[in-house]
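Note that one protein chain of the assembly has been removed; the remaining protein chains are unaltered in position.
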Amino acid sequence: MLPIAALVAASGEDGWSGFWDAVSSPQAVAALKLTLGASLVVAVVNAVLGTITAWVLVRDEFRGKAMMNAVIDLPFALPTIVAGLTLLALYGPRSPIGIDVAYTRAAIVLALMFVTLPFVVRTVQPVLQELDREMEQAAKSLGASEAKTFGRVILPNILPGILSGVALAFAKAVGEFGSLVIITGNLPYKTEVSSVYIFGRIESGDGTAAAAAAVVLLVISFGVLLSIGVIRHVTVRHDRA
Amino acid sequence: MRRLALRLVAIGYLLAILVGPLAIVFWRTFEDGFGSAWEALSDPDTVHAFELTLIITAIAVPVNTVFGIVCGLAIVRRSFPGKGLLNAFIDLPLALSPVVVGLALYLLYGRDGWFGGWLDRHDIQFLFALPSMIVATIFVSLPFVAREVIPTLREIGDEQEQAAHTLGASGWQTFWRITLPSIRWAVVYGVILTTARCLGEYGAVAVVSGRLQGQTETATLRVQEAYESFDVAGAYAISIVLALIAVTVLVLMTVIRPREERA
Partner (left out) sequence: MSIHVLNVSKSFGTFTALDDVSLEVEGGSLTALLGPSGSGKSTLLRIIAGLETPDSGEIRISGEDATTLEPQKRNVGFVFQHYAAFKHMTVRDNVAFGLKVRKRPKAEIRERVDELLRLVQLEAFGHRYPSQLSGGQRQRMALARALAPEPRVLLLDEPFGALDARVRSELREWLRRLHEQVHVTTIFVTHDQAEAMDVASQIAVMNHARIEQVGTPTELYDEPATEFVMSFVGEANRLGDGWVRPHELEIAHEPSVDAVEALVERITPYGFDARIDLTLADGRTVHVQMTRDRLDVLELARGEIVWVRPDRERVFAAAPTAA
């Protein structure tokens, strides 16, 4: 069972030129561009909002904080398809607040934000918790303002946490399928992401094209895993101070 | 002042993305009363879908639990060639698109696939049947137990195990009486995460199962099937059940996490 990943790579090679044709087909390229673009946007948004959320959870005290902490894991617990449905309910045609983004690119971003929400929060939280308050106190006693303290003392220390969270979020977003199937309508060239494109190719029996696109996604996944490993490695060196 | 602003941003973020949508679905489902929801749930295809989901989960979770514990022990307590690779590999299912996973299985075991011929000859139905769905689910939910067990094992250190050895315990006795109890909360937490993942799996299973209505549809597949057949109430009803399970999982996670961290 385990070497499946390796075998996918091999299976993708159903003819090298065939591979290239499949990968560069306009529909595949459009899907890929959309996937990468949306994932990038979501990753950045997550970096900011996720860090803020983690900050509030670690540094702030208020009633209901524990519940807030628990809610964050919802995307881990809820099936992706149900997530898509719930988003559709609030932001789709029968929306009670009048926002209808179904079948648009905004829907993609929305769905991806749902499924990737926990990642940055959960990677930054422990780092923020472990952060030595005395460092900040030292900076303040030396005259640094709140903003400066954050920028020069706190941020560099939580950056590895943010980065690995972003990497994980990006990887999840690129491969996301279930939550997008309903809300985006899967319109080719408009709202079709790579994973949906691949699925479409499989259902039409075009295994080669599907495999080719899959290999591209696989390479991206490996790339992300690698960068997470690198981040971890660099962090360890940092900690020894 | 800034504190309040940050707090509002965070809460707003969570409400808009997570809580709001979920609340709407709850409302919508029961808007038309309990009756229609119940009807949708007692549809034989839906019941079968839930059964299928449960069977798959009941197999995948124990398999991955054993795998997770064994791998965790091997990685933390032993050195062997390829250890780094195994460690990285465990994280792979988290970064892979489920559709890619499904495709891999499809190519491997499909009629033209590497193992396809062999399976055909022995008249074993893998794709478009339960076995492939189980395998797919096992793969995507692989990492969770291992990823909880590994840091816990690292933190605990092996002194207790050494002590057990000097007191005369054999390898197996040490494992049962000392190692396993000391990681039990990590294992429980990992099992909860694994179960949630199995219940919610969609992409990989969608590819390998062929989505044959009434035969190879899991609960998640059924939701989409229902929605596309304009049975919105049905889709919502199943979603509610899954959402309730998800909330239960969340509660369990919240309760168990501090115990896991304390260990």
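To keep things simple, chains are lettered A and B as they appear, and every chain counts its residues starting from 1.
Everything below uses one rule, namely that contacts are C-beta pairs under 8 Å (C-beta built on N, C-alpha and C of every residue); 3 or more make two chains touch, one makes a residue touch a chain.
These numbers were taken from a predicted model, which means no experiment stands behind them.
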Task: Touching partners, among the displayed chains, of the absent chain - done: B
Open item on the list: Considering the complete complex, identify which of B:L4, B:V47, B:L167 or B:L212 is in touch with the unshown chain.
Closed with: B:L167
TODO: With the full complex in mind, choose from B:G12, B:G84, B:P151 or B:P181 the residue touching the hidden chain.
DONE: B:P181
Task: Residue ranges of chain B at the interface with the undisplayed chain - done: 159-160, 162-170, 173, 177-178, 181-182, 184, 263
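Just so it is clear, only the chains that are shown with their structure count from here on.
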Open item on the list: Using Cα averages as centroids, what's the distance between chain A and chain B in whole Å?
Closed with: 18
Task: List of chain A residues in touch with chain B within their complex - done: 1-2, 4-5, 7-8, 11, 49, 52-53, 55-57, 60, 62, 66, 68-83, 85-87, 89-91, 94, 96, 110, 113-114, 117, 168, 171-172, 174-178, 181-182, 194-196, 198-199, 202, 207, 210-211, 214, 217-218, 221-222, 224-225, 228-229
Task: Touching residues (chain side chain B, partner chain A) in the complex - done: 3, 6-7, 9-11, 13-14, 17-22, 24-25, 28, 88-89, 91-92, 94-108, 110, 112-114, 135, 138-139, 193, 196-197, 199-203, 206-207, 219-220, 223-224, 227, 235-236, 239, 242-243, 246-247, 249-251, 253-254
